[in-house]
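Yeah, one chain of the complex is gone here, protein chain that is, but the others are all in their spots.
Chain nomenclature is as follows: A, B and C, assigned in order of appearance, with residue numbering initiated at 1 for each chain independently.
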Amino acid sequence: MSLISDAGSVVSKVTGAGDDTGDRTFDDANRDLSLDERAALIDLYLRVRRETESLTDPLTAEDMQLQSMPDASPSKWHLAHTSWFFETFILRDMLSGYRVFDRDFHPIFNSYYNSLGQPFPRPNRGLLSRPTIEQVFSYRAHVDRHIERWLTEEDINTAQAELLELGIHHEQQHQELLLTDIKHAFSLNPALPAYREDLDDAGENEDGDTPLQWLQVPEDHYTLGSDGESFSFDNERPSHQRFQPAFRIASRLITNGEFLEFLRDGGYREPRLWLSDGWSQIQQSGKQGIQSAPLYWREIDGEWFQFTLAGLQPLDLNAPVCHVSFYEADAYASWAGQRLPTEFEWEIAAWLHCKSDALDDANLLENRHFQPVAEYESGGRDLQLLGNLWQWTSSAYSPYPGYRASSDAVGEYNGKFMCNQMVLRGGSCVTPRSHIRISYRNFFYPHQAWQFTGIRLAGDVQ
Amino acid sequence: MSLISDAGSVVSKVTGAGDDTGDRTFDDANRDLSLDERAALIDLYLRVRRETESLTDPLTAEDMQLQSMPDASPSKWHLAHTSWFFETFILRDMLSGYRVFDRDFHPIFNSYYNSLGQPFPRPNRGLLSRPTIEQVFSYRAHVDRHIERWLTEEDINTAQAELLELGIHHEQQHQELLLTDIKHAFSLNPALPAYREDLDDAGENEDGDTPLQWLQVPEDHYTLGSDGESFSFDNERPSHQRFQPAFRIASRLITNGEFLEFLRDGGYREPRLWLSDGWSQIQQSGKQGIQSAPLYWREIDGEWFQFTLAGLQPLDLNAPVCHVSFYEADAYASWAGQRLPTEFEWEIAAWLHCKSDALDDANLLENRHFQPVAEYESGGRDLQLLGNLWQWTSSAYSPYPGYRASSDAVGEYNGKFMCNQMVLRGGSCVTPRSHIRISYRNFFYPHQAWQFTGIRLAGDVQ
Amino acid sequence: MSLISDAGSVVSKVTGAGDDTGDRTFDDANRDLSLDERAALIDLYLRVRRETESLTDPLTAEDMQLQSMPDASPSKWHLAHTSWFFETFILRDMLSGYRVFDRDFHPIFNSYYNSLGQPFPRPNRGLLSRPTIEQVFSYRAHVDRHIERWLTEEDINTAQAELLELGIHHEQQHQELLLTDIKHAFSLNPALPAYREDLDDAGENEDGDTPLQWLQVPEDHYTLGSDGESFSFDNERPSHQRFQPAFRIASRLITNGEFLEFLRDGGYREPRLWLSDGWSQIQQSGKQGIQSAPLYWREIDGEWFQFTLAGLQPLDLNAPVCHVSFYEADAYASWAGQRLPTEFEWEIAAWLHCKSDALDDANLLENRHFQPVAEYESGGRDLQLLGNLWQWTSSAYSPYPGYRASSDAVGEYNGKFMCNQMVLRGGSCVTPRSHIRISYRNFFYPHQAWQFTGIRLAGDVQ
Partner (left out) sequence: MSLISDAGSVVSKVTGAGDDTGDRTFDDANRDLSLDERAALIDLYLRVRRETESLTDPLTAEDMQLQSMPDASPSKWHLAHTSWFFETFILRDMLSGYRVFDRDFHPIFNSYYNSLGQPFPRPNRGLLSRPTIEQVFSYRAHVDRHIERWLTEEDINTAQAELLELGIHHEQQHQELLLTDIKHAFSLNPALPAYREDLDDAGENEDGDTPLQWLQVPEDHYTLGSDGESFSFDNERPSHQRFQPAFRIASRLITNGEFLEFLRDGGYREPRLWLSDGWSQIQQSGKQGIQSAPLYWREIDGEWFQFTLAGLQPLDLNAPVCHVSFYEADAYASWAGQRLPTEFEWEIAAWLHCKSDALDDANLLENRHFQPVAEYESGGRDLQLLGNLWQWTSSAYSPYPGYRASSDAVGEYNGKFMCNQMVLRGGSCVTPRSHIRISYRNFFYPHQAWQFTGIRLAGDVQ
């Protein structure tokens, strides 16, 4: 599939994708990199690293210290952990004579790689005032200098280059988390500070919402997952065949206005609409004993507002509803007499309906909206499948047939989370453009709502 | 498939299964029952109800009051709740002139049907000393009399008979739970009382364990799930096609001896073997800070024992390991370099390898072992697929394609639990023989181990 | 002080009280008992043991199994634990040839004597269906037979007799707890069962409540605590001098009607009335997120009711308010512009105002009201100081000057609880008459309300 080849082109070229080896796998093709490939990699690496840092421009040292819940991490920690990843998996093993920046950093910026030693307890990341933000930026500069040196001076084969790619995509994941985590932290400050006042507005949306349409997809065998031609995480592989019965899928995401109808119809008070665990959860998690609206909604004097990275804003009824948990998405679908799509249905629809330049039009990190938008310039021609919001699917996060995690420490990257979580697809308004692809599988616990998550409906075809 | 037609024959005949209607569905065929069918149903109903009561013979009134954790219920509550089910879903609606036995029973014996009113809080079931056990037995007798009257005096169509069938299978589920729950409660009594001293012994097992073999299953399309010809729960339907890559599956369950090797090899202390949530769980749930053995194992002076319904017994190294959580099963599989089967792989293996009389040989409730056995008389010819132990699969409990819960209160029976739980297959040594079938999907949370749960391995075929 | 000499007369005579040794202490006077003294002790012992058993007459085996919270214990456990006390502290050490009834009983019926081995976890007492209630009654009979034999056949000195006395008073404490614990358990059964329907009614109270008057007590030195002439717990000793400024104390307890005014005036919503910990506690403990009435009050269609051992009853506005926590008592006092008395003020008032036959008129266990009463026959002449309700004082439970716990296991009886608890005085409607005395110090945590606890006000005198 060449759909997103543009976004990932440098990387895929470097790592040998584009060869006409029909069944390239992750482990073969272990040739050395050319000079051009090295230069392209340096360029890509530095661009991504700079982007991360630019996201912290509006933040003070104190902001970057905040950890508002165990699920979230301080910005400073994100900055350091991503550097630790390059240091640990590349520099320590592959750059001759490399000396680690600071031995004390190893446990505290190890996220969850138990095979590398006991990681620092996650809920305490916000307690690490030292190293200071200046030291962390020095750490980043140190790592960057040495990655450049490594890419310049050492022999590098494609397998090694793929580890660097993994590190780059890992950094991009943390760009998104940095924004969702600071949003959560700011939401608990009664002053409701804006991350940035000057975010690009998506413009007025005077025409009301686009009617929701149903796309029919016929029964067939489909090949799903990544074939490994361009970068993918191990959890997207191997590509494999599935038999899929006919189904229908919605042409767009559910809007704030539609979700408000659910709320006003008593959706949060009707147990029959909810999964059993979801019903328990909303009864325990609410501020006054029961949750009754999406995470960042606020009702003030009868008007609905929404906390955003630009501060508190009136609720845009035509924009997609965001920051809903899987439980809320599922309950909404039940109320609407529909269901959520499986991750396979979502992926099939995306392969069938996304244009080759779908990502160009999508609302992603680079658009600097940092909020889902209702009517994108494209007029919705790509169905909001990519960008805007991660879309909850009804699929539990499980290994694909034939999945194997790598046997070294990086093997802890994805596989050990394949339990109790649900798959989300499509990327969001804070996902980097070169990071997302159709086969991408994101995953969160069903009660979590602090990511940019939304609702797309699906249904059976009799 | 006729494999389990014997077990469920009366019911399937009564409900119209066996008709040569190729595509019978749950809602059609709404004809009236014949006199013979009514008589057969009365007989089946009463046999199952008597069996439940006989299981409480060894118990005192105080035993039947015990609730050792929120997941478990008192025996008395099981006795009453199953009666409430018949009263609520059949007698109240379908028997003219029926008067409920006691209005106060309604909320307290409603398990989780929110659409019927707020159920009594589950963790408090053990606090209901009133009604007394005598009153609960009177309740059962009252309900039994009226079910007989209903089956004798009223017009009954097949849809109505299917509700009775559901109630009978529901009662059988609670037979199993009654035993697993009392086992758990007794395990917390330092005297470790036996439920019964006189359980049938499965005999010596002098030959050591049977070598584990791998059965190869080729890639193909398979039709899975229940076609509704005989009784099934809604979560087994509709039958549907799946494409399955080639795989291999173990010829028997993992034994205590094999699991002991895992334990002695440090399996409980090696995070890389564990799912992330599993590692967290065993670090929190142990008696001395970390769990380090299956639920009912006890080490006494260097020897291993196991608490059973017959009291504390030396660990039989050749018997299947039981009362393991999904996390333990998955960690064991990782340690062994294998994986757990998906529920589809399990089901395919069962359709292919179970003989038509597989249930006759299986170790089920009626065998009165109440404990898994190593070498069954059959010489393991049916691979221990049915009976002995529920077998954890790697499949999260999700709806089948095209699944629809019924729209009335019974619709809460299964569907609302389709999140966060894992599928188990095969039945156990405390499952009634006429209750289990190949398409049966049981489900529990991955941390739960108080059911009779075991481990079967599987693997890919390159 | 001879006030309560009647109640404890047998015991005090037996143990040598009444000697004119001015400074008798607990450990001296170690002479042998006479035959008459032995006979009197047998009689007292058996009367108290029978009384305990009679309190369980209305209970089924299932009722006696209930444990509704960690603070409470099953009736069966009370029956067994009190027997364990006699077996452990008397029979095992002092009756030659005694064989314990059942070795397994030792850990499970040890309440909190760590020096005798690890006690069974308190919150799990309700899980001990075995031993059965029949076995526990056999245990009691066994212990009773051997205590009689001991009192008949062995040489016994007064120090040993005092241990028996301690066991008898210990048993009486558990009579009270048995009733308060079963009341709590029944209160959680939605059918609100009555312990007994036929409790003695205190009669109509047509005259309205008695006006509250203030008794003035002048500044002086007072000798407080027990001089050890008759039975007392170690925490009441030694008697000692205190300087007490002048104070005033209320002539009766606060009524339900008065407390209802506090409630209706928003007392539960006004943080300034509450101790900081109390405010936190009522905000966490309520059913709908905030506690707003005493423990057993229920508002039904605008009318107030109260759960009692005779079932749900309309709230008697003239009866004393009961089952309030220390926090509620203190908040009420703040609202009323008063304060609670110290335990010394209470004791001084009692020495000054209780007639020598005060206990005859008091509402105690033997009256079989099992509920505080408004106007007792005495016309309140003893100020409701004894009986009716335990009265919260503002005194934290601390050792008296010169307090020493005994050095053996019995030393754990009282001293180790001298932290975080508040002193209550006076006894209640479920306290045995021969158990209470003016110097008696009861103690509970300030949040606890399941005992029969009430409010008496006090104030400074300028």
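Throughout what follows, contacts are C-beta pairs under 8 Å (C-beta built on N, C-alpha and C of every residue); 3 or more make two chains touch, one makes a residue touch a chain.
Keep in mind that what you see is a predicted model, and the values were worked out from it rather than measured.
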| request: Quick one: say which of A:G126, A:G228, A:P271 or A:G415 touches the chain that got left out. | output: A:G126
| said: Given that one chain is not shown, which residue among A:A61, A:L352 or A:V461 touches it? | reply: A:A61
| request: By the contact definition given up top, give the residues of chain A that touch the hidden chain. | output: 60-66, 68, 76, 104, 107-108, 120, 124, 126-133, 185, 188-191, 193
| In the full complex, which residues of chain C touch the absent chain? | 112, 114-115, 221, 240-243, 245, 271-272, 274-279, 326-327, 330, 394-396, 398-399, 401-402, 411-412, 416-420, 422, 446, 460
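Simple rule for what comes next: only the chains that are shown with their structure count from here on.
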| field | Chain centre separation in whole Å, for chain C relative to chain A (CA means) | value | 61
| request: Take the average of all CA coordinates in chain B, do the same for chain C, and state the distance between these two points in whole angstrom. | output: 48
| task | Indicate the residues of chain A shared as contacts by at least two other chains. | result | none
